[in-house]
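With one protein chain withheld, the remaining protein chains of the complex are depicted in position.
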Amino acid sequence: MTAITLSPRARKRLINRGLDTLTWLVVALMLAPIFWLVASSLQNDGQLARGSYDLLHPTLQAFRDMWKTIDFERYFINSAIICTVAALLATAFASTAGYALARFPFRGAKPFGLAVIGTQLIPGSMFLLPVFIGFLWIKQHIGIQLFDTRVGMILVYTAFFTPVAIYFMRSFFQAIPRDLEEAAQVDGCTPFTAFVRVILPSAAPGLVATFVYAFLFAWDELLFVASLTEHNAETLPIGIRLFIGNYGQYYGQLMAAGVVATIPVVIAFFAAQRWLVRGITAGAVKG
Amino acid sequence: MRRKLATASWLVALVLALVVSACGGSSSDDNDKSASTPAANANALKKGTTVNFWIMPNGPQPQADMEKTVKPFEDQTGVKVNVEVVGWDVQLDRIKNAAVSGQGPDVTQAGTTQVPFFAALGGFSNLNDRVADIGGKNAYAPGVWQTTQLQGTDGTFAVPWFTEARAIYYRKDVLKKAGIDPATAFTDVNALQQTLQTIKDKVPTIGGKEIAPFGMPGKKAFDLVHHVMPFVWDNGGAELSDDASKSTINSTEAEGGVDFVAQLVKKGLFDKSMLERDGTGVENQFKGGRLAVWIGGPWVLSTITRTDDKNWVPAARANVGVAAMPTGPAGKAFTFVGGSNLMVFKASKNQNEAWALIKYLSSDAVQKNYADLLSFFPARLAPQEQVGKSDANHEAFYSAIKQGRTYAPIAQWGQIENAYKGRFGNILDSAAGQGKKPFSEGEVKSELDAAAKEADALLAQGG
Partner (left out) sequence: MSTPTLQPEVRADVTTTTEPARSPGPKRRSRPNRLPYWLIAPALVVMVLVHVLPAIGGLVISFKKFNLFTFRELFGAPWNGLENYRSILLDTDNPLHSGFWGAVSNTAVYTFWTVSGTLVGGLAIALLLHRKMPGQRVARTLMLVPWIVPSYVVAVLWAFMWQSDVGIINKILVDYTHLLGHRPIWLLGPNTMWAIVIPSIWRGLPLAILIFIAGLQAQPAELHEAAAIDGAGPLRRLRFITLPLLRPLIGVQLLFGVIYSAYQFAIPTVMFGSNPGPDADLMMTFIVRQSFSNQLYGLGAAASTLLMFVMLAWVAVWYRAFRRDLEVS
């Protein structure tokens, strides 16, 4: 057998092709579970429970049935409203706070910044019961019902996701040159007006990205909604678990529900992808 | 001045957003419509009231079935019933939250073993004055009536709704192929084991599909304890001492009972994958034709003829047999008798309407109809007997109810059951080769000792 000697260039090309293939293999492996989610959602419930597949005959039956088997609509709408409003509010609060941290070396900036990070260190289980008790107390003494309401969940989510959003927003503000505000102030704006009329518009993509970032977190949240709701304000994480165990094994519908639950966040992500990625990697680029 | 604009604008935005979402929002104020003064006759029902009613998944179409059942009540009284289905895995927390917070439905279903726990929370109406209306305790079997009480108090906190007992389901065709006579297959625990062994040896497949002899859910199932406990009882053991003051789950008898089940796993008579599932999951595996023998409740019987239950495969659907639970070494057979009761929340503003609903659901005809629909047994004596005599499979369950047994009506039972559930799950996992340590008699003993310790600590809480 003749030995094959490769020229250095050919060898390099071979290695490159090999690495390219490896990369695509890795991508395929990463996406395989998603593929399986979608493929299973197009199957029949009974078959899936027994483990038999018929990939050549997809059916949309699961997507139709899932709305009837449980009150999926209610969970979806609740998730949509609660997460959207909470993300909006969190972005609003975060934008002013993030701006303050980005631009003003004020006394208390450091403790405030640290406190914001500090909130992420507290485990959710510490809050659960006190917030529940707080809701009860408010109902008894002030007469406003917050337990199992969308308003209550929005308040809780806004509070939770504001800290995360603050740092995110801050990096966008830091990327805006100070000349902009200075120019605006030369023109007669107060710092706050400069903020509203000049800085915010330039940070608009950052605002959108922060909104999406907060929205992603809110959509994902499970622990609190399980404890602070009982019917009216229940969201997707609660609803989706009803497809198996209690009502039977509707695996096809479970997968279909998973697909439907993922679609909004996929849309949100890809709509803001460029700026979202920029926000996440902001620290990296600065090095 | 302008910086105050900053905070002001956020406040406006916040209020706007909250108003928007509140408008679109929750409709939990239906209850409040009827809050006003009672009519001249204190028990008159107010038309147009809505009674919020929580039920658990009783069957494959729980919402539809319940709505159908209460329609005559709604037409008759003008009171609307708003049915909501709450899953078994979350109902304990939901009902507890509702009782403590005062925000919840008017009536709820509750498991028979849960009533003392809920009653101890204090959020439920004492129905002592009302139960004469439906015949009082004499209309129910003593064991069933006991589930409405709370040890140490004098009240009646629930009304029995339906009863279920567990029995052995088996595939008639599999037994036939294995040459086993159903009449002797499950008479006592040894016969049970022998039957399973024979099935394993002679019938690994049927109709071209693999089939395992037996399966039971693992710690994921909310009712794992109900599956294992009958074997403990058969062996002469008990979950707690007679006065419910300490745990006896680690007695030699109890250990023998638990070990029997573990041995089924060890000997390969048990499909290990079933331990990954919860009760309904394993039920569906039996319906799907993957298990030859399974222990379950009467609700499965009605699904045999329901074409909307797609979990059945034809071979399984056509060949269902039911046998009573086996007797233990002492010659006595016990089975877990459970079911559900109905409770009224103290905070409900529609006490009369809630009671009217319960009374309706307790009438003999409605009891029988709903029970037939779901294939549970009515809780009331007369319709219960009626259903019991309807066919051979039902007779098996009816006699099971007669040999039924349940747990002590103490408030901490739910927690103790959780503790036992975890330990039983560990033992079964270990027998399946999935434990932290290899399976051995010592392993069973140490898990049960730990279970007893946990239970004792929980019992001590009340002090």
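Lettered A and B in written order, each chain numbered from 1.
Just so we're on the same page, a contact is a pair of C-beta atoms (placed from the backbone, for glycine too) under 8 Å apart; a residue touches a chain by one contact, two chains touch by 3 or more.
These figures come from a predicted structure and were not determined experimentally.
Considering B:D106, B:D278 or B:E443, the position touching the chain not shown turns out to be B:D278 (whole complex). Interface residues of chain A with the unshown chain, by the touch rule above, are 16, 19-20, 22-24, 26-27, 30-31, 33-34, 36-37, 40, 48-51, 92-94, 96-97, 99-101, 103-110, 112-113, 115-117, 119-131, 133-134, 136, 155-156, 158-160, 162-164, 166-168, 170-171, 174, 182, 185-186, 188-192, 216-217, 219-220, 222-223, 227, 236-237, 240-241, 244, 251, 254-255, 258, 261-262, 265-266, 269, 273, 277, 280-287.
Although one chain is not drawn, its touching partners on chain B can still be listed: residues 1, 3-4, 6-7, 10-11, 14, 89, 92-93, 96, 100, 117, 120-122, 218-220, 271-273, 275-276, 278, 411-412, 415, 418-419, 421-422, 425-426, 429, 432-436, 450, 453-454, 457-458, 461-462.
What we mean here is this: only the chains that are shown with their structure count from here on.
Chain A and chain B, compared by their mean Cα positions, are separated by 37 Å.
Remark: chain B residues 2-3, 5-6, 10, 13-14, 17-18, 20-22, 24-28, 56-57, 60, 62, 84, 87-90, 93-94, 97-98, 100-104, 220, 278, 280-281, 284-285, 288-290, 309-311, 313 touch chain A in the complex.
In the complex of the two chains, the chain A residues touching chain B come out as 45-46, 49-50, 81-82, 85, 88-89, 92-93, 96, 132, 135-136, 139, 145, 147-151, 154-155, 190, 192-193, 226-227, 230-233, 238, 241-242, 244-249.
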